[in-house]
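Note that one protein chain of the assembly has been removed; the remaining protein chains are unaltered in position.
Let's turn to subunit A:
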């Protein structure tokens, strides 16, 4: 778990990002297993977006892995009325941004990457300092994304 002080720093970063980039309607930092760290997403349910981000991230990591493209960096989804962009933020977090259709995507990428690495530093430093809890019976299952099995095949 990330301590409260760092959560406030992450939230401040999200708010700064939203103030700086016009047409950015929401910003959310989540752990790679789908839990919200901090969010500034008016009108959108952050828990749901964080959970979906983790699901999309799982597929994305397998995609980059299966095609030999290295580790996950970012994911851009465009709907009819806007974009959803997810950026890697250190080893255990991601940054998801919600933007309107008219956004300057070049600028979204520049600011999103910068912000993602800053949030990554905050979260990674906090996790390094925090004592690791002993894995209890309800500890989360370790991610297996780094040792993917064979790709699933659709039965024909």
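Convention: a residue touches a chain if its C-beta (ideal position, glycine included) is under 8 Å from a C-beta of that chain, and two chains touch if they have at least 3 such contacts; residues count from 1.
Here is the rule we go by: contacts and distances are computed from a predicted model.
Matching "Secreted protein", "Xanthine dehydrogenase", "ABC transporter permease" or "Multisubunit sodium/proton antiporter, MrpB subunit" against the UniProt entry of the left-out chain gives the name "Secreted protein". Although one chain is hidden here, its contacts on subunit A can still be listed: residues 103-110.
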